[in-house]
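Only one protein chain is missing from this complex, and each of the others stays in its spot.
Note that the chains are named A and B in the order they appear, and that numbering of residues resets to 1 at the start of each chain.
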Amino acid sequence: MEIKLEVNRKHYILDVTEDERLLDVLRNRLGLTGTKEGCGEGECGACTVIMDGKTVNSCLVLAGQADGRRITTIEGVGSRRSPHPVQKALVEVGAVQCGFCTPGMVLSAKALLDQNPKPTDDEIAVGMSGNLCRCTGYDKILRAVRKASEEVAE
Amino acid sequence: MDYFRPLSIEEALGLAQQPGRLFLAGGTDLSLHMREGRINPLGLIDLGKIAELKEIRLEGEWLEIGSMTTFYDLGQSDLIRKQAKALWQACQTMGSPQIRHQATIGGNLGNCSPAADGLPPLLALGAEVELVSARGRERVLLADLLKRTPLLESGTLIKGFLIPLQGWDSGFAKLGRRQALAIARLSTAFALKRQDGVALEVRAAFGAVGRRAFLSEPLAQSLSGRVLNESWLEDAVKGSQNAVAEALGSRASAPYKRVAVGGVVRQALKTMLGGGNHDGD
Partner (left out) sequence: MTQVIGNGSIREDAWGKVFGESKYPADFNRPDQIYGVVIRSTQAHARIRSINVDKARLPGVITILTAEDMVYNRHGVLFRDQPVLAEERVRMIGDPVAAIGAESLAAAKQAAALVEIDYEPLPAIFDPEEGMKPSALPLHPELFPDTNILYHLPIRRGNMDEGWTQAEVVVEREYSTQMVDHAFLQPEAVLAYIDERGHVVVQVATQYAHYDRGEIAHALGLKNSKVQVKTTTVGGAFGGREDISLQIIAAMMAWKTMRPVKFENTRNESFYSHSKRHPMKMYYKTGAAKDGRLVALEAKIIGDAGAYTSWSPNILRKAAVHATGPYEIPHVKIDSYAVYTNNPYTGAMRGFGAAQPVVAYESQMDLLAKELGISQVEIRMRNLLKVGSTTATGQVLTESVGAEACLKAVLPYLTGKEGRV
């Protein structure tokens, strides 16, 4: 079946299968491998993308459900020349270890700050609660989001 | 498998005439059940493009909630916060931000997991459900619907929920293995019509206790028409423990849950009674 997608400001018309997931479309059809599959059941958040301004687990979104929607993946956020404040803070605070959760973390943090540029610590914790990290213990990740929020708010 | 994207309820009902087709709401459970091979539908009818199903509005003496309203939308709604506090609370903690953005209240009923977070609040608030099918429309109390097997005749669409605006206070609490992303091990919602420090009427609902969420009539009766004080609260806790013990019988989780429900009920009642304000935490 045919779906229309906007991914990182590019428009696509794709022929997909009915049981394909948005995650599969991004990784296998568009080669956007920054979106990771960690659990395949919406627990870990490694496959997080932003769909029409809101984070979703792309492993739980069927391709058909993404039809006509605007998607931002990690490849659409920041660049080496101009990193997003969240990306910069994660690096500087030392919140990146194995990095497998990192793209999802960046997208959750970005979506949070887009909506709420000055979150409280509790709001940060809730905003990041759908993303698991097995390496860091979260403390530095939350500190990085706090640091990024200070930069965004300036 | 076929995949349909109808733009209206009528179109969706027409598509549902063929056997083997399922309505797809948020899909956070359905897509997993398909991948695990637990269900193999011949067709999916994606309800995501029907705007009418996503509305939250006041209609006369009722608060109407479209079935495709997401937990996020409900949790952001002032109407829900003011008129259906327990539901609003449940929407803050269900799943994770990602899940709340996608999962819908109609899907929560349609999938009808024992642990569905949305159902105890809707039960406590006295919600009715509007069902539509090619055979016609039906309005039924959620509490009655949950006693049916199967829950829904095939081809039946959950159009939405109607909560009576009766000025009741309500509160919700749940117990999960951790704060985020945890399926409720136990949840409860209470609703209360009160006047001058007296509990005129009470409803008490439990989730993740037995096959489906339910209202406890004996508990509601024992707490109605009494002065709201410390002994009322203690009776609510004890009554809840009895209701849960009875519902679970000899299940392995019974010894744990019949004790744990005490703490969960206290938490729900605290948010419900805390000064009587409707403005959330």
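What we mean here is this: a residue touches a chain if its C-beta (ideal position, glycine included) is under 8 Å from a C-beta of that chain, and two chains touch if they have at least 3 such contacts.
Everything quoted here is computed from the prediction, not taken from an experiment.
One chain is not depicted; across the entire complex it touches A. For the chain missing from the display, the contacting residue among A:Val7, A:Cys44, A:Leu113 or A:Met128 is A:Cys44, taking the whole complex into account.
In the complete assembly, the contact with the undisplayed chain comes from A:Cys101, out of A:Cys101, A:Met128 or A:Val145. Not every partner is drawn; the one left out touches chain A at residues 27, 32-41, 44, 46, 73-75, 77-80, 83, 86-87, 90-92, 94, 96-103, 106, 132-135.
Heads up, the rule we're going with is that only the chains that are shown with their structure count from here on.
Residues 1-3, 5, 24, 27-28, 31-32, 34-35, 44, 46, 48-49, 72, 95-99, 101-102, 179-181 of chain B touch chain A in their complex.
Within the complex formed with chain B, the chain A residues making contact are 1, 18-19, 21, 40-43, 45, 48, 51, 54-57, 60-62, 64-65, 67-68, 108, 111-112, 126-127, 129-131.
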